[in-house]
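Input: a single structure, listed below in structure tokens.
In this view, the complex is presented without one of its protein chains, the others remaining in place.
Let's turn to chain A:
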Amino acid sequence: MEQKQFDKLVERQTPKPVLFVNILKAFLVGGTICTIGQLITFFYIRFFSFTERTAANPTVATMVFIVMILTGTGLYKKISQFGGAGSAVPVTGFGNAVISAAIEHKSEGYVLGIGGNIFKLAGSVIVFGVLSAFFVALIKTILVKIGVVSW
């Protein structure tokens, strides 16, 4: 059997992904997650002293915390199997990546297992965020000191 023939055979045998249904599922799951996040934002604005601008930070923290608990109980696995990218792209995917790596390597011990692997997937996100925030703040500080812009 030649390579081309084999490729044709494989193509015939593999099931076609139902693109539209997958997109719809991702839309619904991602939309639901974002709606919950918006409700939490409103909750923080209403009952605590946060404005629209400052309420984003506690909202993200709360969402990540909720998803960490869901991942620990195994519920988020079901959600992400159904929703695909809709559950991975929002900030909830970050919490899931941290905790699932920790659970995976639990058997290797607390320090070398969990400690060494907990940020295996999400570590690059944290490093990039901290580093870019540092440099942006540095540039802004210099610009303010020179007098180009004001705080």
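FYI, a contact is a pair of C-beta atoms (placed from the backbone, for glycine too) under 8 Å apart; a residue touches a chain by one contact, two chains touch by 3 or more; residues count from 1.
What we mean here is this: contacts and distances are computed from a predicted model.
Only one chain is not pictured, and the protein name UniProt records for it, out of "Sn-glycerol 3-phosphate transport system permease protein", "Sporulation protein", "ATP synthase gamma chain" or "ABC transporter ATP-binding protein", is "Sporulation protein". Contact with the chain that does not appear here is found for just one residue of A:14, A:49 or A:73, A:49.
By the touch definition given at the top, chain A reaches the unshown chain through residues 42, 45-46, 49-54, 57, 151.
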